[in-house]
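Here the structure is laid out as structure tokens; the discussion comes afterwards.
Only one protein chain is missing; all other protein chains are in place.
The block that comes next holds chain A.
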Amino acid sequence: MKPNHTFTAEQVVAGYENKTVINGVDLTIPSNRISVIVGSNGCGKSTLLKALARLIKPTSGSIMLDGKPISRYPSKQLARIVGLLPQSPIVPEGISVADLVGRGRFPHQSLLGGWSKKDYEAVAEAMDMMDITEFANHNIDELSGGQRQRVWIAMAIAQQTDILFLDEPTTFLDITYQIEILDLLTDLNRKHGTTIVMVLHDINLSARYADHIFALQEGRLVAEGNPTEVITSERVKDVFGLDCAVIPDPVSGSPMIVPKGRYHAS
């Protein structure tokens, strides 16, 4: 099982050039759990995730891993603890699936030399887990969207970080693949104890798969806790501006929102 880490953000302010998107966020990421960041479009979910994964530098505030600011870690060392799967990673042309997954081993490798035994095992394990081993020697261009997404996640798993951030890992996928990806990520968390923090669009899927939810509104954290505490009809109205009823999900028992809209209400 992955070790326990304390990952905290204090009064984080972050954004792009002269636009502040995140406006003073304090949070502690529950170790070895699945957390989901929810909020409406433009509320700063992705920006917060990028700041946490040190892709953008906060204008003020601090992000600490085990009591030390993440900016003070050597980049390769941090890359062995914290990984990120971006929303739209770039596919190099004509590369084989196994070689692509193997690029996730970069922080574990020396500058010269090929793959070690550990590299092979990590890649094989990640590919087995994502059920893509059979495509190992295929070209990435031959794969469908859902299969490619599993390749990217396999690359992030091969990196073998204790904490994994994912920026909308299910966007652009059919509902079948969305469920498949979320199940596989849950496997990763349950089997290896990997701490997962992801941004998801779908509130119902968030409520079902999250152990912990962070609700973001206009760059501020407005609620956090387990799904039952956070997902209430009042809060959905506040955060998303949506009138809805919240009922228990008939499959999982987690809260499920049923949007009202202007028509169809009895």
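Simple rule for what comes next: a contact is a pair of C-beta atoms (placed from the backbone, for glycine too) under 8 Å apart; a residue touches a chain by one contact, two chains touch by 3 or more; residues count from 1.
The definition used in the following text is that contacts and distances are computed from a predicted model.
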Per UniProt, the name of the complex member that is left out, chosen from "Multicomponent Na+:H+ antiporter subunit F", "Bacillithiol biosynthesis deacetylase BshB2", "ABC transporter permease" or "STAS domain-containing protein": "ABC transporter permease"
Residue, one of A:V13, A:L55 or A:L242, that touches the chain absent here: A:L55
Which of A:I90, A:V251 or A:A265 contacts the chain that the document leaves out: A:I90
Contact partner of the left-out chain, one of A:A98, A:I157 or A:I196: A:A98
On chain A, residues whose C-beta touches the chain left out of the figure: 17, 50, 53-55, 75-80, 82-86, 89-90, 92-96, 98-100, 103-104, 106-107, 109, 111-112, 115, 120-121, 123-125, 127-128, 133-138, 142-144, 159, 165
